[in-house]
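Note that one protein chain of the assembly has been removed; the remaining protein chains are unaltered in position.
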Amino acid sequence: MTLTINDLKSKKQYADKSFSVIVFLGGTGILVILAVIAYTITNRSTDAFRIAGFKFFTGQKFVPNGTPPMLGILRYIFGTALTSLIAIVLAVPISLGLALYTTQVAPAWLKKPLVALTDLVAVVPSVVFGLWGVIYLAPRITTLYKHISSLCDGVPVLGSIFGKVGSGRSFMTAGLILAVMITPIITSIAREVIETCPQTDRDGALALGATRWEMITRAVMPHSIGGIVGAVMLGLGRAMGETIAVALVIGSSATITSNLFSSGDSLPAVIALQWGEANATAKSALIAMGLTLFVMTMVVNFAAAAVVSRSTKRMQGAS
Amino acid sequence: MTSVMDQTSSPAPVPSSELLDDLVGVSGRRRTKNAVMTGLMFASVAIVAIVLGFVLVTVISKGWGIVHTKFPHWFTDDIPPTARRVGPGMKAAIVGTIITTLTATVIAVPLGIAGAVYLNEYGKRNLFARLLRFLTGVMAGVPSIVMGLFIYVFWVLPRHQQGLTGLAGAFALACLMLPIVVRATEEMLKLVPQNLRDASYALGATRSRTTLTVVIPKASPGIISGCLLAVARASGETAPLIFTVSVGASAVHATNWNVFSGPNTALSLQIYANAKETLASAQDRGWGAALTLIALAFLFTLVARVLSARLSKKTQ
Partner (left out) sequence: MENHSVNSSRKRSLAISGILTLSLLAAACSSDSKTTTTSAAATTVASTVASTAASTATSATEAPGSSDATATTTGDTVTAPSVDYSSLSGTLAGSGSTFQKAFLDEAIANLADQAPGLTVSYGGGGSGKGRTDLQTKLVDYAGTDGTVKPEDVALYTGGDFLYFPTVIAPITLSYNLSGVDSLQLSPKTIAGIFQGTITKWSDAAIAADNPDATLPDTDIVTVHRSDASGTTQNFTTFLEKAVGKDSSGEWKLGAFQDPTVWPDGGQAGDGNGGVAQIISSTDGAIGYVDLSDAKAAGLAFASVENKAGKFVEPTLEATSAAAENATIKDDLTFNLGWADGDASYPIAAQTWILVYTKQADSAHADNLKAFLTYLLTGGQTLAPTIDYAPLPTSLVAKALAQIDKITS
């Protein structure tokens, strides 16, 4: 059989068409998967919402085996928020310092090793940080906690923040571990943003007699602040969703307290730890917690995206 | 370092004595501030390096013993059946991690690349593509534990005991990898110059042919390194596997090469299970598994670097 030009053309067109269909389906895959996730999770959550109503978010006790079952998750939301906050407070200055040192201060030969250092931290799996945290760090850091606690004893605000020390497993330890984990995320995005700051801006600042620090605060930061805020929000989203490392070091004893050295619990940790023993009601409640967590991280991520896109627009407008 | 500082903070030569006095005062403060801040920036580098060093030294010093004793039994023996038993054996978890991650890669990478090709070559700025881009962002933000819950409810539960397989774990990992692969690939496709595509069209090539023979090969170094970084990330994940590959984190000790049937285990699960044990014999295996997992993740990252460097040289 001989092929005519037309045959070839139609074959070619056919291949072209089917290829476009395949990639279209690939793109739709994300839509489908996400839709199924949203449907499955929401569907399974309804029982818990029906039982607890709005008290699901405001109730403090979570006793799914009780009669009647109590399904309040406020303590877990608190724990998630507090540990993420500690992580952000600790990680932001360090990440910024690392990013600024790498881009503005370090000599050329040191830049690559510094980038590698950041990437190396990112490569260590979270469960390894958890193992290190629970077996190595927690028992040893209690001495430090007790020292801080006794120093702050009686001081109005500090006394209640750095209060009684139980075991080393606490909000603070979880926050520390999370801080280590999100530092590379914030650093690498911040570094990329800072590097887009035009050399002319920096030279201009220096030519006007600014010190390096003034150059950073007056020229580099105004340019990069939007991107950096976005990076921080992404780090926050990651910290909120981290499960295993937190589950190992937080102490799994849900409380709402100002004492950072107290044991607590967080949404993802409680899902991982209580899923196995959960009855039908509890399973539904845990899935609803997953949904809550999903929505919380989504809000943070959207806020991050909005901040970043606004700042890029503003920058484009300025230049 | 001091020379750079001197350069950048040279005082302004103003003759007026009043102004000069003022400037000198300010300059001193500014100088100090500059020095202090530079010091703090360096301190943050030092903190990160020290913490990483601490973690790595602990993992290596505690893990090396068990990996090293009776070498190569760590890699060839199944995991001892009870926590009390002393000695090496982590083959089941190493095999489990490799086959689940590999299966996840086989699922996520083609799908992700196809999705990215659609976004960048076909959809571009149309409404659907913009929606998909937005959803990719949403999916990237889904906490890994939620992915585990999803696969448990959607896949494991209807299949009862037969649902707990490496495949279920691979599905959960693939869900995590997918948005990373799409994003990385789209970024790389964006960087391919438009004139390459135009040249290909001018030669009569169709869009599919252009994409497959010009655009993707040009972007391949970046795509490969992006995918391998996603693999490195997935190989260390624990939360999506807890509910999906076996009944409990420490339930499986024997090697299972079959990803489609039978429960499995993974290095991350073994670390998690052993982190909750008091026995030195179990904790030792936890550290050993941590060392193995870090080594594996480093290997993926390293291969990503080398491969992308090589390929980018070749395509240039």
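We call the chains A and B, going by the order they appear; numbering starts again at 1 in every chain.
Just so it is clear, a residue touches a chain if its C-beta (ideal position, glycine included) is under 8 Å from a C-beta of that chain, and two chains touch if they have at least 3 such contacts.
Just so it is clear, the structure is predicted and the values come from calculations on it, not from any experiment.
From the set A:G53, A:P113 or A:P139, the residue in touch with the chain omitted from the display is A:P139, counting the whole complex. Interface note: of B:R31, B:K276 or B:R305, the residue touching the hidden chain in the full complex is B:K276. For chain B, the residues touching the absent chain in the complete assembly are 77-78, 80-87, 89, 157, 160-161, 164, 246-255, 257-258, 262-263, 276-279, 281.
In the full complex, the hidden chain is touched by chain A at residues 61-66, 134, 138-139, 142, 164, 166-169, 247, 251-255, 257, 262-263, 265, 273-274, 276-280.
Quick note on the criterion: only the chains that are shown with their structure count from here on.
Here chain A touches chain B in the complex through residues 12-13, 15-16, 19-20, 22-31, 33-34, 36-37, 40-41, 44, 93-98, 100-102, 104-105, 114, 117-121, 123-132, 134-136, 180, 183, 206, 209-216, 237, 240-244, 248, 268, 271-272, 275-276, 286-287, 290-291, 293-294, 297-298, 300-301, 305, going by the rule given at the top.
Chain B meets chain A in the complex at residues 1, 4-5, 8-12, 30-31, 33-34, 37-38, 40-45, 47-49, 51-52, 55-56, 58-59, 110-115, 117-119, 121-123, 128-129, 131-132, 135-147, 149-150, 153-154, 175, 178-179, 182, 206-209, 211-212, 232, 235-239, 242-243, 248, 268, 271-272, 274-276, 283, 286-287, 290, 293-294, 297-298, 301.
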